[in-house]
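I have placed the structure first, in the form of structure tokens, so that the comments after it can refer back to it.
Note that one protein chain is taken out, while the other chains of the complex remain in position.
And now, chain A:
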Amino acid sequence: MSSGGNNNTKAAARVDAARRVAIFGGTHGNEMSGVTLVNLWVQNGAEIQRKGVEIKPFIANPKAVEKCVRYVDTDLNRAFTQENLSATGDDELPYEVQRAQEINRMFGPKGSAGAYDVIFDLHNTTSNMGCTLILESSKDAFNLQMMNYIKKAFAPASCLVLLNEHPLLKYSTSRSVAKHPVGLEVGPQPQGVLRSNIFEAMRVILKHALDFIELFNEGMEFPACTVEVFWVLERMDYPRDANGNIIAMVHPNLQDCDWEPLNPGDPMFQTFDGKSIHYQGSSTVYPTFINEAAYYEKQQAFVTTRRETLVASAVRKA
């Protein structure tokens, strides 16, 4: 067993160059920043060109985009389960399951050597999350290095990293088809609305992400670094009555306070007749996705996270 020693003496992990990259907009048809950006780039992709890599802008759920709804039959961003991807039935399958199979053919197959290297999936949220990058693995050094690069390039503006590796809460996203899935979530923005500041922020973050890929592909070595992440702990539902109806709202003290500490005893919900309900957990957590409109039906008022610092090994193109 090695004595630990200086990280500089360790060789960089070799990772294949990212030659095929996709940018998904409209995985949810009413999240307008991604829809608008992808439509723009499909018409004129000059802004997203980079040397040595093919970058494909793509509308993931065109029927939902056309109707300006989150989904038509079922949430596309939960549809990429192995069961769905191998289901038979063609036209009888829900629209989004058919679409997931098509996306898996075009950009996957998920888990195979032939899958796309990177998929950026563009999302908006009604929560006050600011700019958030979402990862699905704590061990993907390439992705962690990308996060580090983007955060530094975007500074002093803030860009936080959310990690959902929870065995039960993790879900089968459209981007999970790729080897390195990256979610971009920018809010607050109402569904169906396009706000210029949100649109511009997403555009800039993506620019930095593509710059990273270009530099990486050219052979630049990225030294070992640390990345602060918010690690998903649990989902908190709204208080409900015996019939399943919501009986309280996110408390005014918690509303818009994504990423701020929620301590045991802090107010969490407010009933419709004005009573406070307090957080009963045993330690401080960092809530996010607070009051996301699309999550009412998914029984989620917010998720709790813990702050963790991950170490990313040095990486270099193989």
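Convention: contacts are C-beta pairs under 8 Å (C-beta built on N, C-alpha and C of every residue); 3 or more make two chains touch, one makes a residue touch a chain; residues count from 1.
We adopt the following convention: contacts and distances are computed from a predicted model.
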Could you tell me which of "N-acyl-aromatic-L-amino acid amidohydrolase", "Leukocyte receptor cluster member 8", "ER membrane protein complex subunit 6" or "Dolichol-phosphate mannosyltransferase subunit 1" is the UniProt name of the chain missing from the displayed complex?
"N-acyl-aromatic-L-amino acid amidohydrolase"
Have a look at A:N61, A:S172, A:N217 or A:N291 and name the one touching the chain we're not showing.
A:N291
Touch as defined at the start, partner being the missing chain; which of A:G52, A:P109 or A:P252 qualifies?
A:P252
Residue, one of A:N164, A:Q270, A:T288 or A:T304, that touches the chain absent here:
A:Q270
Options A:F24, A:F199 or A:Y286, residue touching the unrepresented chain
A:F199
Quickly run down the residues of chain A that touch the omitted chain.
36, 39-40, 68-69, 126, 188-197, 199, 245-246, 249-252, 255, 270, 272-274, 291-294, 296-297
